[in-house]
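Okay, handing you the structure first.
Only one protein chain is missing; all other protein chains are in place.
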Amino acid sequence: MEQSESTIALTINSNFKFTELVASVTDNITQIVGFAEEEAHWISLSVRESVINAIKHGNKLDSDKAVDVKFVISEEEIIIYVRDYGEGFDPTRIPDPLDPTNLLNPNGRGIFYMRTFMDEVDFSNHPQGGTIVKMLKKKATLEST
Amino acid sequence: MEQSESTIALTINSNFKFTELVASVTDNITQIVGFAEEEAHWISLSVRESVINAIKHGNKLDSDKAVDVKFVISEEEIIIYVRDYGEGFDPTRIPDPLDPTNLLNPNGRGIFYMRTFMDEVDFSNHPQGGTIVKMLKKKATLEST
Amino acid sequence: MSLTINQRTVGDVSVLDLSGKVTIGAGSVQLREAIRKLIDGNNKKILLNLGDVSYVDSSGIGELVHSFTTTSNAGGVLKLLNLTKKIQDLLAITKLLTVFETFTSEDEAIKSFNK
Partner (left out) sequence: MSLTINQRTVGDVSVLDLSGKVTIGAGSVQLREAIRKLIDGNNKKILLNLGDVSYVDSSGIGELVHSFTTTSNAGGVLKLLNLTKKIQDLLAITKLLTVFETFTSEDEAIKSFNK
């Protein structure tokens, strides 16, 4: 049963110096929702990865372009949307980091980590251009009565 | 000489539980700008006061109403805008907390602190309703060559 | 995160050791209840030790004022111990250092109640 839903929206310019800020907002929010320390850590990592991708691959480091991060929280889950203003990409066509030929590639693990740590990761194209990453994580529920 | 300007925008619902989050974003940003610890503390206090006013007096604790906080930063200064969706008020008609008859009033010091710690504090009405508080603080400059 | 209040008695003075934040929300309510209980129990010499208070905003200052007037109105006396630099600043700016008696030594604070 959802008691109440809140939305927190955060917009930054495309500069890596703001990734700590987004991570710290994420930590604050996961604490409000009540995620355990380890879950919170991986959520924050996933947000960080997607914001870095938005800055680097989406907005191509053009600091005039914004990255919009939206957090929708309830008692049981957090949904995070990360939007950039880039050209978009096809997430089904990125290399598999577990493929032996990619194992020693210094790049290409971000989305894989996001998919590992979050319950849901979806990519879509914004009608006005740019990529939207949607990530959902449910709180671990205690199986006690 | 301004090297570059960045804008960070943050929107929360009207719930006091988000004031820590706004304060922590503020701390992050003042650190990026390079404010000294004590200046940063008072900036964060001023932001906290104005956000609490926006939630309490502006939006009257209606959690469906948003508070929009915008930070515009450059190398030398920070400008913070806090907007609520309330009915507005006349800032020239608030009681003076230093008046002996008000000294023991538990309320009425927030705006006074904001005006003390920030270089500029302006109140205006948003054309679509609500109050906008604008606060500006310049970085202390070293008088050395 | 919020406020922890530890209560001790030194002679006939009740000392409240505050640690954490006194801001809007939890901190204020707890302080209000602690003061109320002391007064209801006829303990009217109250010393607030603020040495471990990490953050105070205008609501927190208002709460100190509220504690002061509640105690005074009940015929008691409330004093402050170990102001941090920042609390000192906030009180000074709003002329509240003229209202509160403040101390940096617990011994002297305790003695002052029975002068």
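For clarity, chains are labelled A, B and C in written order, and residue numbers in each chain start from 1.
Going forward, a contact is a pair of C-beta atoms (placed from the backbone, for glycine too) under 8 Å apart; a residue touches a chain by one contact, two chains touch by 3 or more.
This structure is a prediction, so every number in the text was calculated from the model and none was measured.
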| item | value |
| --- | --- |
| Chain not shown, its touching partners among those shown | A |
| Contact residue for the chain not shown (choose from A:T92, A:N107 or A:T141) | A:N107 |
| Chain A, residues in touch with the chain not shown (by the definition above) | 16-17, 19-20, 41, 45, 48-49, 52, 97-98, 103-107, 109-110, 112-113, 116 |
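Here is the rule we use: only the chains that are shown with their structure count from here on.
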| item | value |
| --- | --- |
| Centre distance in Å when chain A and chain B are each reduced to the mean of their C-alpha atoms | 29 |
| Between chain C and chain A, distance of the C-alpha-averaged centres to the nearest whole Å | 44 |
| Touching two or more other chains - residue numbers and ranges from chain B | 17, 20 |
| Per-residue overlap in chain C, given as positions that touch at least 2 other chains | none |
